[in-house]
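Omission of a single protein chain aside, the complex is shown with its protein chains in their original locations.
For reference, chains read A and B in written order, and residue numbers begin at 1 within each chain.
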Amino acid sequence: MSTRLGLRDLTRQHPGQPVPALHGLDVDVDAGACLALLGPSGSGKSTALRLIAGLDTPTRGRVLLDGKDVTSTPAEKRGIAMVFQRPLLFPHLSVIDNIAFAARAAGLSRRDSRSASRRYLELVQLGDLAGRSVGDISGGQAQRVALARSLAAEPKVLLLDEPFSALDSALRGDMYALLRTVRNELNPTIVVVTHDQSEAAVVADSIAVLIAGTPEHHSDVRTAYVRPSTLAVHRLMGGLNEFHGCVTAGVHHSGLGSHELPAGVSMRDGPAALVFRHEMVRLTSAADSALPGKITSLQPAGIRCLACVRVGESSVFVELEPQVNLTVGADVGVLLPAGALHAISTAP
Amino acid sequence: MGRAVRAVLMLWFLLPFVPILLWAFANRWPFPDPLPQQWGLDGVRSGLTAGAPHAFVVSTAIGLAVAAIATPAGALAARALVSGRLPLPRLSEAVLFAPLVLPAFAVAMGLDVLVLRTRVPGPFAVVAVLSVAAIPYTTYLMRVAFGAYDKGFEEEARTLGASRATVLLRVQVPLLAPALSGAAFLAFLVGWSDYVVTLLVGGGRVVSVPILVGSFAAGTGNSAVVAALSLAAVVPPLILLVVVARAGRRTEPPT
Partner (left out) sequence: MSRNLPPMRQGTSRESESVVSWRAALWVLPAVIPVVAVLIGGLGSALLQSLGLMPLVGAPALTADAYRANAGEMATSAALSVAIAAAATSIGVLVGVTTALTAVGGRRAALWAGTVTIPVPHLIGAATMGLLLADSGLLARVFGLSDGGWPALVGGRWWIAVVLEYAWKESAFIALVVASVLATRVAAYDETAAMLGASRRARLRLVTFPLIRPAVVAAATISFTYTLGSYEVALLLGRAYPEPLPVMAIRLFTSIDLATRPQAAAAAVVTAALALLAVAAALTVLRRSAIWR
């Protein structure tokens, strides 16, 4: 099931629309790796998935499987399986028959296809639901069956289109664990579409960000957080700290002061925004820091707390450790680790 | 291959219309000529003198009466069926759809004696029987519509302060109008197209368009009149079909 997936300049313009839904997606996914396509609604993620699957034809561009061009191969022959947002289990078949569908379609007898599918049913931990009718199982169970059904087709690439968005958060945690098990057992190449950056971080090895049809970022997970390519990507990844200014000779100047950019970040001189993760900012006493300030607000975020610190004319967002006990109005100092800094050019 | 199949199917459905169009406007068409020798309106004129206008009025009246009765009855019944609070729902469904499968002539034949004994006027009895025949269609169509109808619209209107009457007039009816017009059209069609019930229960005195055509078609040499009358029998429902289809499309809710 491990195949290398390549997308070259994948573009799709729906007939009658002035703007392409997807514009020039160029990405490689290693065999057995997982890519997350991240973006807000309408950003072209599902379009990209349908193009990879072969359900729609691209206006331009190619889809490669292990280097072979499959762009003109119809969906049923591509060997790519897709799990949709809704499970879409065949209502006239039982659970095991749903999973056995690909085998039946390939010509196996009913008994052979059922026994071959048993393994996948056990993999998703629903072994005792084999004979049930699809109307009798819960939503979470149905999504597991849909996953098993796609896996049973032994696809070269597995596509997941926001498969967990309809599930509540507890179930979602179970599904992430299940996905890890599946990856360990079968090592499939996966492309998952999501609008939730935390889900992308949990599930994927690399992230490609689409905004309004245009790919704006492609990297591994950590780089997507710390070194986003554009401000839109930074915001989509949940980044809160951005300070507009300019870069001269590797140093960023803004209302927050002058900060030397890390060696790995090469920036041309010009207008740029300084960005860094609120999770990476440290707080010390006001005396020890070059950026002293006052806490202006504290927002609970789960068990952690998001503090807004006013430094001069700017506001810096800091995520506090659970054990830190500060109040509004406290004097603190902000510490920006050098490696956390990143600048994004804002030249027009 | 698909295109060839579609073409054959279109031929299958549309070919039978060709003879009526040709014969209706053929003054002379001797056998074995493939096309009429002389075109004209003789057939149409014969139809008009033979009582076509009167039959037209009768058929329209029957159709409208059946629509007026069967559509509200079907809509109310569908509402009850969909609500899930009906006692004996399966039995009610079976009763409401029974007229679809029971032979109309048998019912009409049996009723004829009762109608004569109770001295119910022929046209009323015809409308009553045909309305019963139309109820399965209207109920089914309205049930589909109610199934797709989101009660959320109503509840939203009520929280915005609308009275029950306002909700009915400004929310329910507009949302259901396409389905209602479709159901009314089907019921009209049942009344308009009927032959056997009008023949048996009407006692031969209710002359609708199908009855008129039937009397001519049974004889020989009447092809032109039959064709002209057939056109008159087919064109009004076709026009209604187009009107109803347009109305249905215009009020589709956004998806």
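Following the convention adopted for this analysis, a residue touches a chain if its C-beta (ideal position, glycine included) is under 8 Å from a C-beta of that chain, and two chains touch if they have at least 3 such contacts.
These figures come from a predicted structure and were not determined experimentally.
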Seminar exercise, completed: Filtering A:A33, A:A53, A:V70 or A:V221 for touch with the omitted chain leaves A:A53
For this session: Using the touch rule from the top, list residues of subunit A that touch the missing partner.
Result: 53, 55, 74-77, 79-82, 84, 86, 88, 90-93, 101-102, 104-106, 133-135, 149-150, 153
For this session: By the contact definition given up top, give the residues of subunit B that touch the hidden chain.
Result: 2, 5-6, 9-10, 12-20, 22-23, 31-34, 69, 72-74, 76-77, 79-81, 83-87, 92, 95-96, 98-111, 113-114, 128-129, 131-132, 135, 139, 151, 158-159, 189, 192-196, 200, 209-210, 213-214, 217-218, 223, 226-227, 230, 233-234, 237-238, 240-241
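By definition in this document, only the chains that are shown with their structure count from here on.
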Exercise. Per the centroid of Cα atoms for each chain, what is the distance between subunit A and subunit B, given in Å?
Worked result: 56
